[in-house]
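All protein chains but one are shown in place.
Our next item is subunit A:
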Amino acid sequence: MAAAGGPPSAPRGLTGRGFKPRPAGNGVGAGTVMEPRTLSGTGRPSWGLLLARGHGPLGFSSSSQLLPPENTDPQRIAFLLRKQWTLYSVTPLYRFSNAHLKNYSRLLSAFIAAERQKGWAVEVGVELDIKVAVSSLPDLKGSDQDHAAILVELFSRSPASQKTSEEKLIWSGWFCCVCGDDFFENVPEDFTCLPLFLTNGAESYTAIVGSWFQKTFDCCFHRLAISPLNLSWMAAMWTGCKVDKTASAMELIFSVPGLLQPLDISYAIHPEDAKALWDTVQKTPGEITQEEVDIFMDCLYSHFHRHFKIRLSAAKLVKISTAIASAHCDGIIKFLQSQYLIGVLKLLTELAISQIQ
């Protein structure tokens, strides 16, 4: 499936257009309509790959793995936690090399300086000197085949504080791939697969960094939205995960369609209650099926209906927060637990890959 119904036939990353992350496709426009043939012709959904639950002819037959707690050094990835990251999917990078990271940071800072000469301004009136650091994050890997994650950071040095050499982080973004080899096959030799790109900071910086990567490595960026269906998967999966500390409440936020004024409904559940419910639903530990996720969500919906006479199943699930992470359907995620970071990234890598394929 192409992101938001864009031309699916565009060769991977070989487009030379300007950087323009596509919107998540919430609006109704002629461009967002998928040909009905694509769906009805194949006999199975084009996004059946999602979450590694390939469907049998009638679905409900396969499973997805539960997130295992990972042994990554919590110190080194702590800066990724408790921040809002905006998600993008990226097509494979052409001729990217880990050996040239220093060079890349030099080139990227020169590019940013050149763009500013052309009149691009993020903060008008403030003359900022921007320093770029590109580094590798070897901890963020699911398997040995995965490419190490790449971190891009922009620091500002205002002229006043230059003497003290005080640097302020103004934007950060990282490319990663966790267990991507399960889904990516036959990638040509010169290409590097880092399908997931997460950014934190002003969007104008994202645009400029993205356009440099697009020009340099011939790749293509798209916003990665998370459908309500995948959000309910995440809610169920993360409910079942063990967390050491007293966990915060699980919260589901719904938006009610068809109203003149936007109306959001927030539904908070005590984590232990949610876990107890999930434990009664889940049949095989370590495996989740679509059917189990459906039952879990239907139980929560019918409980809500009993009390408030509102059918949440008719509303759109827009955001979930659990002790593990919180995710918004527009493609915004916040990681909360370092031990589950790799597991969550694996899921997001899968979503990103299914979007670019």
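Operating definition for what follows: contacts are C-beta pairs under 8 Å (C-beta built on N, C-alpha and C of every residue); 3 or more make two chains touch, one makes a residue touch a chain; residues count from 1.
Assume contacts and distances are computed from a predicted model.
Of the candidates "Centromere protein M", "tRNA-guanine(15) transglycosylase-like protein", "WD-repeat protein" or "serine C-palmitoyltransferase", the chain left out of this view carries the UniProt protein name "Centromere protein M". From the options A:V90, A:I269, A:C329 or A:V344, the residue with contact to the chain not on display is A:C329.
Note on the undisplayed chain: of the listed residues A:R116, A:K131 or A:K316, the one touching it is A:K316.
For the chain left out of this panel, the touching residue among A:A148, A:L229 or A:I295 is A:L229. When the full complex is taken into account, the listed residue touching the unshown chain is A:Q290, out of A:S89, A:Q290 or A:S321. Residues of subunit A that touch the chain left out of the display are 1, 4-5, 24-26, 28, 30, 32-34, 36, 39-40, 43-45, 47-48, 55, 57-60, 225-229, 232, 257-258, 290, 294, 297, 311, 313-317, 329.
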